[in-house]
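Up next is chain A:
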Amino acid sequence: MKITKVIATAAVCSGVAFSASAQAQELRLLTWGGYAPQPVIDLFEKETGIKVKVTLSNNEDMISKLRATRGAGFDLAQPSQDRVASAQQEFRIYKPVDMSKIDKSLYIQSMLKSTQDSTSVNGKTFGVPHVWGTSGLIVNTASGKSAYSFADLCSEDYKGKVSYRLKRPTLIAFAFDMGEDPFAAYDDPVKYEKILSKVEDRLVSCKGNVKAYWSGGDALINLLRSGEVTLAMGWDAGGWKLNKENKDINYVAPQSGALGWVDTFVLPAKGKNDEAAYQWINFVNRPEIAALITSSAGQFTASAGAAAFVEEGLSNSYKASFDQAALDNIKWYPPVPAGLETLEGKVLDRIKAAQ
Partner candidate 1 sequence: MTSAIDLSCLSLHKSFRDFQAVQNVSFEIPRGSFFSILGPSGCGKTTLLRMLAGFLEPSSGEMKIKGRSMLGIPPNKRPVNMVFQHLALFPMMSVAENIAYGLKRRREKPDFIKRKVEDALERVGLPGIGDRDVSQLSGGQKQRIAIARCLVLEPDVLLLDEPLGALDLKLREHMKVELKKLQQAFGTTFIYITHDQSEAMVMSDQVAVMNKGRFEQVGSPQELYYHPKTPFVAGFVGENNRFSGKVSNVSVHIVQVKTDCGQTLYAQQREEQPLAEGMDVELFVRPEMIHLSRERVFADENDMTGRVENVLFDGGNSRLLVRVDGTGSEIQVVHPQTSEFTNIHAGDQLHLSWKAEQSHVFASNRKEATV
Partner candidate 2 sequence: MSLTERWLSGKRVALFLLLMPLLLYLFFLILLPHLEILNISLRERVSYGVYEFSLGNYQAFFTEPLYWRTFLRTAVMSVLTTAITLVVAFPIAWYIAKVAQGKSRSVLFLACLIPFWVSELVRTYGWMILLRETGVISSLLQTLGLVDGPVEMLYNDVTVMVGLVYTSMLFMVVPLVSTLDGLDDSLVEAAYDLGGNGWHALKEVVIPYAMPGIVSGCIVVFMLTLGNYLTPTLLGGKDSLWFTEQIFTQFITRFNWEQGSAFGILLLVLSSLMVWLGLKLSRQSFTEAMGR
C-alpha cells in the first residue's frame, strides 16, 4: 500500500517537471507597440508551440534595460538600426546574428544589405531589418498649404499649436532644414557641435510656438485629434492613423526630406532561446504575416512581398504622403557614433531650460 503511494507521488512529480520543461519553450521579446500583434503571436504558437512573451518598450528603454542586465532577460529585441553598433561597442549587450539561419529571400534586398552594414562591429553583423518608417510632419491640411518644411514648426502661423519630441530626431530635422547635413558631420565632432548650436538657437528662439513636447505616440495623437495642436513632427504611422479618422489630417514628407529609420532584430547577449528567435524572425517576414504587422503597427516592413497584402486604406494614405521624389529624398539614419548623444543631450537640456 505504502509503495504504491510513493510511486503515485513520483508520477505526479515527473508530470509537473515535464510540463515545466514544455513551458520553457518561450520567446521573450522586447519590442515596440504594435510590432507583435496577438493574431501573429497566436499563429506562431500554433505552428511552433513556442509561447511569445512581449514587453513593450522604446529605443532608449531597450538599451537601458539590456545594459542594466548586461544583455539578459530577453531573447530578442528591436532597437533602431542606428542604435545597434554604438550600444554594442559601448556595453556589449548583443550577440552576432548567424545569417545562415535567416531566410534572406524574404527581404527587400537593399534594406537587408544596408542594415547589415550599419549594424556591423568588427566584421560581425548584429542586426537584421524588420519595420521601417519615417519621421516627418503631421499636418492639418485644411489650411490649403501644399508644401511643408520643418521650418513651419517655428512659423508664426502655428504659434502655440505646435508639438514635437525634445529628442535627437528633432535636432537632425532642423539641421537638414537649415541646409546642413548632420549625418555627414557625424564623424566630425567640432562641425557637429557647430550645427547643433545653430539648431539650439533656432529652437530656443521659437520655443514659444510649442504647445507641449510629446513623449508618447498616443499623447501626440490626442493633441492632434483634439485640435490643440495643428502641426507636429511625428511618425508616419501616427499621421496615417489620424488620416483614417479625419481626412484633413495626414502625414507629409517635408521638403528637406523625411528622416528614415529601420527597427531591427537583435539578439541580446544573454538570450536563452536563439532558435526561437530565428524562427520568429523568419516567421514575421512571410508576406502575409508582415502585412498583419503593417496593419497593426501602421508601419511597413522589410518583407519583400508584403505590399500586396496591405489593406487599401493604409496604402492610400501612404501614397498621399510619399510620391517617388519624396521616397528618394528620405534621409536614412546612419549609426550614431558614441559620444554624440552627450553633446545632443546638453543641447536638449538647454532648450528645455530656456524660458
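Brief remarks follow.
Criterion: a contact is a pair of C-beta atoms (placed from the backbone, for glycine too) under 8 Å apart; a residue touches a chain by one contact, two chains touch by 3 or more; residues count from 1.
If you want to know what made the cut, all candidates are chains of the complex that A comes from, given by their letters.
Treat the numbers as computed from the prediction; the structure is a model and nothing was measured.
Among the chains 1 or 2 offered as candidates, the one in contact with chain A in this complex is candidate 2.
The part of chain A that touches candidate 2 in the complex is made up of residues 60-61, 63-64, 67, 87, 89-92, 166-167, 207, 210-213, 226-228, 338, 341-342, 345-346, 348-350, 352-353, 355.
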